[in-house]
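Partial view: only certain chains, each at its native spot in the assembly.
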Amino acid sequence: MTDLRDEALAALAQQTIELPSWAFGNSGTRFKVFSTPGVPRDPFEKVSDAAQVHRHTGAAPRVSLHIPWDLVDDYGKLAAHAADEGVTIGAVNSNVFQDDDYRLGSLCNPDARIRAKAVAHHLACIDVMRQTGSTDLKIWLADGLNYPGQDDLRARQDRLAEGLAQVYAGLDADMRLLLEYKFFEPAFYATDVPDWGTSLLHCLALGERASVVLDTGHHAPGTNIEFVVAQLLRAGRLGAFDFNSRFYADDDLIVGAADPFQLFRIMSEIVGAGAHLPTSGVNFMLDQCHNIEPKIPGQIRSVMNVQEATAKALLVDREALAEAQTSGDVLGANGVLMDAYNTDVRGLLADLRESQGLPRDPYAAFAATGYLDRIAAERIGGAQASWGA
Amino acid sequence: MTDLRDEALAALAQQTIELPSWAFGNSGTRFKVFSTPGVPRDPFEKVSDAAQVHRHTGAAPRVSLHIPWDLVDDYGKLAAHAADEGVTIGAVNSNVFQDDDYRLGSLCNPDARIRAKAVAHHLACIDVMRQTGSTDLKIWLADGLNYPGQDDLRARQDRLAEGLAQVYAGLDADMRLLLEYKFFEPAFYATDVPDWGTSLLHCLALGERASVVLDTGHHAPGTNIEFVVAQLLRAGRLGAFDFNSRFYADDDLIVGAADPFQLFRIMSEIVGAGAHLPTSGVNFMLDQCHNIEPKIPGQIRSVMNVQEATAKALLVDREALAEAQTSGDVLGANGVLMDAYNTDVRGLLADLRESQGLPRDPYAAFAATGYLDRIAAERIGGAQASWGA
């Protein structure tokens, strides 16, 4: 077990989790978006808040952007601001769902003009990538139908393939296209990229630099997500995670809050395939909504939860596991996995942080800085950033 | 079958469906609220639009209000406007979820001040009822928790019981309290009134004028809704329906759009118990969101869908059904039900409308009036009504 502990520490020291800029702005449900004093009013403030998470955890060195939510005049300036704060710009997310033109879809829209507009937006996002040093174009489409018959399911797939090909053609050689799937919402009858199979088929058609994004909240009830992880790794096309958690639909709660055992199983599948290593090409990101809880502490808790699940996954005695599996010892094999899960790894992670010159408890350390009070006092005037802004 | 047809026509002539004022304003998802030219800017315009539905279907003579969405200075004037348009004010819906104070709940909030505020809002709604002649106070609470441990599940039930009792005490003798339940959303871990059992327990504790509201989109996946209808009727506490339809969560689509067979089964349970008659005390309402489709035509289609399902339910040969059931003829009994469902009742309803001096096809007739173009041209300036307004 000592060896496993040392290996775990080494692996954990390398793990990084990307933060979403939009987690620091306001978010909510269709019923209400609650506001909180101190919420960022622009992408610069979002990056500053994100940097607080990295400062206290040492594990969150990148910030994803969402365009046009994070539209700025000078992306070089934003990248420089990030560098000043000790972080870098990560993936760029396109947003083709908040313009009245996209009422019936973007890349799948029956209207060719709107499809062209959606393609152009993606090319603009690629331009932002060039200016910020980002290499991942992350695409989640809200495209879908609310009513049976509303549009032709198959024709929409053809339009989608065509639009994605145009976007893919616009990528630089060192860039990737990451295509996310989602079971439902905001469309309520049919979604154009509803499952990993659809996303993978499009990626395979596009080329080697297209991969699938797995958002842990984007599946049908009961879906075995670690199985999907295993399948996408087997196909060599797991590009990124959007971590969060859910009890019902796409609840976007703090990762690990709803089902920590599932998060562990996912990370165990990742570790078993060596995909936790930086060389794997899997980008581990958060995608959450802090509707009622404070945002920076929520992100810190999320990073810690991913670290704890990863630590447990690294402590699985894989030799013993393989032996039990091979011999058909059902309860024994399950027991090996549960032994790791039942281990309290909070001390191990605190030791790691201490060895890195970080606070043992990032959540408490951040609270002690008074940062939230400071931004509440300072950020007066202006409009708080939010999903719709 | 001739007799059944005549009886069906007589019953259908009496059927009324209440319309929600908010269906005529904008609505959407957390991702986007699309706007449409001509959308009402105030409750008066909403009532006028609702009256169009009644004018063409003859079956939608009441309009529900939502407070504060439908706040006006003079409710007598609003009621008079409704009368001028040929409709009346129906249920009054309280709204205690769109104020920053309600972030952690309304009647269940841990803070006594906020609970008192929520009670006061309900008393204000009762006042609106007095001014508009409404007798139904409809309560749906967004109260719930996003995280395990966030609050005490049982203490919240106690607070809820206390708050509801205060509201109930404020009712006039001819008023009812209707308590709606909902499986989830906007709360993502626990909802304080999540199922019919919880709603019924509170209604039983309150007294005879408290009844349950069943929203067809507010159940766990797979729930047999007609069974719930049967249970609530057996308990004498089915106060009202909120009709809509859903494929996934609370999609709020046009009733009958997702599963017309389920709507028929629900109406068959209603008809079997005689609860379709005006004397039953069951208020049949719509509660829908027309996010991408035009709103008045969406409401007309909804009314027609309820009428078609009711007509089919009225055509069930209940003698033959009972005989097959009693004799244990599984396929025979199912066949009797399906015979009614498979009948095309559109002609029968067109005949009914013609006999009432109404257009045979209300959807086409409304389209021919040019009303939508007219309001798009006339309603310039002002802010369109919407969920948040």
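Points worth noting:
We just call them A and B in the order they show up, numbering each chain from 1.
Keep this in mind: a contact is a pair of C-beta atoms (placed from the backbone, for glycine too) under 8 Å apart; a residue touches a chain by one contact, two chains touch by 3 or more.
Only a predicted model underlies this, so the values are computations on that prediction, with no experimental measurement involved.
This homomeric assembly is drawn with 2 chains in place; in total, the structure file defines 4 copies of the chain.
By our rule, only the chains that are shown with their structure count from here on.
Taking CA atoms, the transformation carrying chain A onto chain B includes a rotation by 180°, reported to the nearest 5.
Across the interface of their complex, chain A is touched by residues 27-32, 34-35, 97-98, 100, 102-104, 142, 146-148, 183-186, 188-189, 221, 246-249, 251, 253-254, 257-258, 291-293, 387-388 of chain B.
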